[in-house]
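For reference, the structure discussed in these notes is given below.
Here the complex is missing one protein chain, while the rest keep their positions.
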Amino acid sequence: MGSVFGRKLKISLFGESHGNGIGVVIDGFPAGVCVDMQRIKKEMNRRRPGGKLSTPRKEADEVEILSGVLDGHTTGAPIGAIIRNTNQHSTDYARHYDIPRPSHSDYPASVKYSGNHDIRGGGHFSARITAPLVFAGALCQTYLLEKGIHVAAHLFSVGNFLDDSFSAITYENYEALKEKDFPVLNDAAGEAMKAAISDAKEQGDSVGGIIECGIYGLSAGIGEPFFDSLESTLSHMIFSVPAVKGIEFGDGFAMATRFGSENNDCYALKDGKIVTKTNHAGGIAGGISTGMPVLFRAVLKPTASIYLPQKTLNVKTGEETELQIHGRHDPCVAVRGVPVVEAATAIAITDALLFAGE
Amino acid sequence: MGSVFGRKLKISLFGESHGNGIGVVIDGFPAGVCVDMQRIKKEMNRRRPGGKLSTPRKEADEVEILSGVLDGHTTGAPIGAIIRNTNQHSTDYARHYDIPRPSHSDYPASVKYSGNHDIRGGGHFSARITAPLVFAGALCQTYLLEKGIHVAAHLFSVGNFLDDSFSAITYENYEALKEKDFPVLNDAAGEAMKAAISDAKEQGDSVGGIIECGIYGLSAGIGEPFFDSLESTLSHMIFSVPAVKGIEFGDGFAMATRFGSENNDCYALKDGKIVTKTNHAGGIAGGISTGMPVLFRAVLKPTASIYLPQKTLNVKTGEETELQIHGRHDPCVAVRGVPVVEAATAIAITDALLFAGE
Amino acid sequence: MGSVFGRKLKISLFGESHGNGIGVVIDGFPAGVCVDMQRIKKEMNRRRPGGKLSTPRKEADEVEILSGVLDGHTTGAPIGAIIRNTNQHSTDYARHYDIPRPSHSDYPASVKYSGNHDIRGGGHFSARITAPLVFAGALCQTYLLEKGIHVAAHLFSVGNFLDDSFSAITYENYEALKEKDFPVLNDAAGEAMKAAISDAKEQGDSVGGIIECGIYGLSAGIGEPFFDSLESTLSHMIFSVPAVKGIEFGDGFAMATRFGSENNDCYALKDGKIVTKTNHAGGIAGGISTGMPVLFRAVLKPTASIYLPQKTLNVKTGEETELQIHGRHDPCVAVRGVPVVEAATAIAITDALLFAGE
Partner (left out) sequence: MGSVFGRKLKISLFGESHGNGIGVVIDGFPAGVCVDMQRIKKEMNRRRPGGKLSTPRKEADEVEILSGVLDGHTTGAPIGAIIRNTNQHSTDYARHYDIPRPSHSDYPASVKYSGNHDIRGGGHFSARITAPLVFAGALCQTYLLEKGIHVAAHLFSVGNFLDDSFSAITYENYEALKEKDFPVLNDAAGEAMKAAISDAKEQGDSVGGIIECGIYGLSAGIGEPFFDSLESTLSHMIFSVPAVKGIEFGDGFAMATRFGSENNDCYALKDGKIVTKTNHAGGIAGGISTGMPVLFRAVLKPTASIYLPQKTLNVKTGEETELQIHGRHDPCVAVRGVPVVEAATAIAITDALLFAGE
């Protein structure tokens, strides 16, 4: 297992979907930062299951802070926090040791842990483990806001329906975006996405999507090439978010068909500040922030757990079998993935800043 | 700087484009592995500048091994190796402190290192630093081959011209691919790519491309989620390769428009071995290898250094200026990037295996 | 803060003396190890306050395991565990921000955390934080016992009273030693130590001591020089135990007055096994285990908290003042330090073994 992330800010996650509780220890968080319980609550609620487009599992997701906070501010000591699991249905998971769910961790985890892993609800691989990640991210966002840095994500696409892009518009309504029930820039596009998700759900299926994330206000000079470029450390973190299968910075894969003369970001002066006229690079050059918004997109695969029957294998008997997955699942994990990507990004950026000694 | 990579296998890179020499220290490499100097030479040659489609800079790239190897096998001690720089032209770089090259590290590095960085030829940010990475990768490939693991990459696209894909065909000619002058599966497609590169070069421009990489023979169970999933550690490494701006595993961004029922990889038995009928996931589920080929694609932006004049800024005076870059540059970095991506991948996989105690 | 230890086994500690709870996350622990709750309970009890020679603070120290354990065995996922604090008396600590306790963390922590640290009962610096360390150590001892490795410590000295030494006798009663109320090899020496502690307590004072620890059954070949020698990683861990101010391996400081001809450990064959005739080196040569018992001694300073009045400074006003410390403290921390040193050692050795791929 590798459930610890970070160089100076170290995040240690634990918990399983159907265990007693989940949580996180945050080591290296600066002392003297106000702990904004309202923001924490808001972020937890954004990720929390509930609503027509997500899993029907109900969880209060009440965070109990056990250490590292005194009189409303951080002390510099590790922040330990736990969330109790309250709504587990573990009846029918045992069979997945024999009939692993397609595109789940069941089979590779079975090999890795010699069948000792907790398979109930995905165990430690469950997206539920992102709850303490969101808590840690909310703390980091408070810290970043003190430095004038905003992390904002939105649902860029679901199926073939696209939202506007941070790279095409000037976006500054970070807080308003966080208040939205359905986190898109263009609400009309959002309605089309919602319909696509509802359709998938009705058909017992799931659908993929893309999340776009922007880091606004990060000054130039952050990132540690050769190996710990900003792209390297951000992608390391973002691929931890369950279901992520790709990431691109700035214009990303579109650069494959570009000429250098089209793709280069030339420098200019704007309001006395050095900027680039375009931001194809997504705010990173040579692995270091340029002072422009850092922009990336991550693709989340369609939820692996679907109600539709699947022809697969009983790995114990070697016989082909039909599998139908019950339980409660999100038809599009990208929706609740938005606050998770924000949180993960905030953690990675906080670590990058602290490591740089800022 | 963050020029050290790895958990058990630790790679420490150093050097600048126009300094005395470049090199690498490889700590934690297993004892008793035969050092195949022919393979090392071959890999170094694949990356080495030369040929019509790359920079005219000539470098012998002779590796001198200083330690860690005795009588042709590794000793278990750190392997130190250096390569002398012989063909530096450093005349006209000083001006780039004032007029940073667009989409280069010049400006952000200037902020980060307060103008103390070596800007000649890109300094430590130069793609030249990938030479010792290829050396380290060649050693790792020898180790992996002993375990039956092949790492193979090819140029998947240049501009709008596409090669075949590892995900669409059954590929097993790993060694033949490494022998090719122009590393594509489909030579006809390769000719079109070459033409596109020549065109860009003639116009004083550059062009982007995509590299596809496959890891064949990796057994199920490798990867350390939550944070050190195989995708996380591979992407961390691959974004270290200069010019990479995006990565996708398996079908990657194409999953955004898929249904779960289309995208799931169901299990089956083939020749007595557990496989998946499809491999949309690129051989990784839950962050752990499934035993199927691990496949990913990385996009490399068009070379930032182009001959065409660019309108940009003198950051000292604040005046707009026109910049024309001289020096010697690859019109498409993705070509020589192929052996670099292979090497980087071999290093990351070797570390993952060693860390897992295999 | 640096509350994470380990390379492959990663221990993340959290908690304060007077906070809601304390705990630990253990990442990288092998799957399939039986969790011996009785051993855990026994080890926790050995460290637990109570008895005439320790602090009168009463704590049940009930460990709640939140994750990583299923049906009595480890799953391979991170093990999260918490212990509630129940018996805090926090009335009179605030003054220590102004009048830091001599030889405590109060003053340096105040500088480091700009006065934001939790000073109540020492906060995160309290020896109370060793409770979750003992839990983690108990788990590691179970793992080590499966491999035939015993970790055993005893009180080597208190004041001028000395126990027998592991280096002078052949010791194999590891489990019997753990059952003792007062962990010494020679009970008569133990009585003298107890009297010395009682005397110190009656005088409102405290007294120092030395703990000796042996690792029996560790095979040759463990340790990662140059920088991660067995001495380096063990000492790194042991200096984390509050009050430790020195460590020596084998004959340690006595070697300063020796000749090489006296100090060298020559090889011999015993029962078909390669051994050394003497073990001055404490089972480590060149930073790597030799197969002989690994032996070290650590000195623990007398408890800094004493009832006797001390002339010290009010750092806010700059005035000299007299300080009398109330609260509940151990007159000799070395006593309860014995199971803590065992636990810390077990953790460090488990990490060394796992990192070596054993």
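Letters are used for the chains, namely A, B and C, taken in the order the chains are written, and counting of residues starts over at 1 for each.
The rule is simple: a residue touches a chain if its C-beta (ideal position, glycine included) is under 8 Å from a C-beta of that chain, and two chains touch if they have at least 3 such contacts.
Please read these numbers as outputs of a predicted model, since none were measured by experiment.
From the options C:58, C:73 or C:236, the residue with contact to the chain not on display is C:236.
Screening C:125, C:143, C:166 or C:216 for touch with the missing chain picks out C:125.
Chain B meets the missing chain through residues 1-4, 10, 12-16, 19-23, 25, 27-28, 31-32, 64-68, 70, 73-80, 82, 109, 112-114, 116-118, 123-124. Hidden from this view is one chain, which touches chain C at 1-5, 11, 13, 100, 102-109, 111-112, 124-125, 129, 157-160, 200, 203, 205-210, 219-229, 231-233, 235-237, 239-240, 242, 244-253, 255-269, 274, 276, 280-282, 284-291, 299-306, 308, 310-313, 315, 318, 320. Mapped onto chain A, the footprint of the missing chain covers residues 7-8, 354-355, 357-358.
Note that only the chains that are shown with their structure count from here on.
Taking the mean of each chain's C-alpha atoms as its centre, the chain lying closest to the overall protein C-alpha centroid is A. Separating the CA-averaged centres of chain A and chain C is a span of 39 Å.
Between the Cα centres of chain B and chain C there is a gap of 46 Å.
Across the assembly, chain B contributes no residue in contact with two or more other chains.
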